[in-house]
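The next block holds one structure in the form of C-alpha cells; read it before the comments.
As you look at this complex, bear in mind that one protein chain is not there, while each of the others sits in place.
Right, subunit A next:
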Amino acid sequence: MSTQQIQPPTAAPAAAPAEAGTPMLSRMVEGLSGRYRSIPVLLVLALIWVYFYSQNSAFLTSGNITTLTLQIVTTAILALGVVFVLLVGEIDLSSAMLSGVCATVTAQLAIKSEWPLWVAILGGVAVGVAFVGAEVLAIIFGVPSLIVTLGGMVILQGLLLVVLPPEFAINVAGTDYAKISSTYIPSGWSLALGAAGWLIFCATRYRTHRERESGTSPLVPVGVPALVSGVVIFGSIAVLSEGPGLPLPVLILVGMLLIAAYFTGRTRYGTHLYAVGGNREAAQRAGIPVSRMVIYSFLVLGVCAAVAGMVEASRLLAVSNSSGGGPLMLNAIAAAVVGGVSLFGGRGTVWAALLGALVIGSINNGVQLLGLSTEVQSFATGGVLILAVAIDVVITRGSLLPNRR
C-alpha cells in the first residue's frame, strides 16, 4: 500500500503532449492534489454562480445569498464532522439521524422540561458524543465503519421515535431555541469581528514569514493571502450586511471551521490525523495512537452532528420524526467529497466542508429559484458528486488513463 507510487504522466500516449509540457503537467497535478486542491472546486462554484446569475439576476442578491448561507449551514457543519471521519479513512452514515435525535433531546429538555437553554444544548451534545462513542468502540474492535454506522442509523431512527413525544413533533417557534437561527449579528459587530480575525491572520502570516529569515520581500507570501482573505472576509460581511446581517449560525460555522483548521493544519494532532488516513500501518509504527485518533475523529463528528441538528431545528422551528432524515446525510458526505476530501482518507482540508456545501447548496437554491423541477436538482447534484469523485481518483492516481499506477 505504501510502496506504490504515483507515476507522473511521462511521455505516455494521450496523457499529455510528449514534449517539454510533461513536467509542467505533473507539477500541476501534484499541486492540485496538495495545496491547491480547492482551486477546481472554486472554479466549479464560480461556474454555477455565473450560470444561475445569467438565468436569474435575483440569484446573487444579498437577500438570496443570506438565504443560501442559512440553507447550507446545517449541511456544512455536518460535513465538517464527516471530513474528520473521512480523513482517518472511515465513513459515517448515521450522523444525520443523530443530529435529529440530539435536536429533539435538546428541544425536550428546553421546552418540555423547561431547563435553561445552554444546559439543554449541553445535554444534546452529550447524547451525540455518547452515541458516536458507542459506535466508535465497535469500529476500533474491527467492525467496518460502514456497517456500524449503517446499523447506528437504523437504531437512531427508532431512538428518534422514542425521544419524541406521542404527537411526534415539538414546536419550538417563539422560544429561545428558535432564536439560534433567527439572530443576526449587527453589521458593526460583524465588521469588528471580521477585522479582528483578518488582522490576526495577517499577523501570524507575517510572523511565519519573518521566522524563515529567507530575506525575500514579504509582498507575495504575505500580501497575496492577506489580500485574498481580506476580500473574502469583508466582501461576505458587506454582502450579508446589506440584508438582515450576519446570521448567528454562519458565525457558529465559521468559528467551528477556524478551530478545526487550526487543529488539523497547525498541530501535531492534525499531522497524526492525516498520517492515520494516509498509511495506517506507518502511523502505527511511528508510535501514533491510531485507535485514539479514530476515536477523536468520531467524537468531533458527534459534536458537529449535535450542533447541526440544533441549528436545523431552530431554522425549521420544529423537531419531528423527519428531523435528520431526507437527503441531509448524503448531502453532507457529498459536500465533503465535492470539496476535495478523499474517500480513501488522508487528503483534503476542513474547508472542503464549506466549499462542498456551497456547491451543493447553490445548485439546490438556483434550481428552486429558476422554478425547475426537483428532478433537475437531483440530476445536477448527483452529476457533480460523481464528477468530483472522478477528479479525486484522477488526481490521486496522477493520470487520466485507467490502470496506470
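By our rule, contacts are C-beta pairs under 8 Å (C-beta built on N, C-alpha and C of every residue); 3 or more make two chains touch, one makes a residue touch a chain; residues count from 1.
Heads up, the rule we're going with is that contacts and distances are computed from a predicted model.
Enquirer: For the chain not present in this complex, what protein name does its UniProt entry give, out of "Cell division topological specificity factor", "Sugar ABC transporter ATP-binding protein", "NADH-quinone oxidoreductase subunit I" or "Dye decolorizing peroxidase"?
Expert: Of the names offered in "Cell division topological specificity factor", "Sugar ABC transporter ATP-binding protein", "NADH-quinone oxidoreductase subunit I" or "Dye decolorizing peroxidase", the absent chain's UniProt record gives "Sugar ABC transporter ATP-binding protein".
Enquirer: One chain isn't shown here. Among A:142, A:166 or A:287, which residue touches it?
Expert: Residue touching the chain left out of view: A:287.
Enquirer: Which of A:179, A:266 or A:292 touches the chain that is not shown?
Expert: From the options A:179, A:266 or A:292, the contact with the absent chain belongs to A:266.
Enquirer: Under the stated touch rule, tell me which residues of subunit A contact the chain that is not displayed.
Expert: Touch set of subunit A with respect to the missing chain: 2-3, 5-6, 8, 26, 30, 33-35, 208, 211-212, 262-263, 266-269, 271-272, 274-275, 277-279, 281-288, 346-347, 398.
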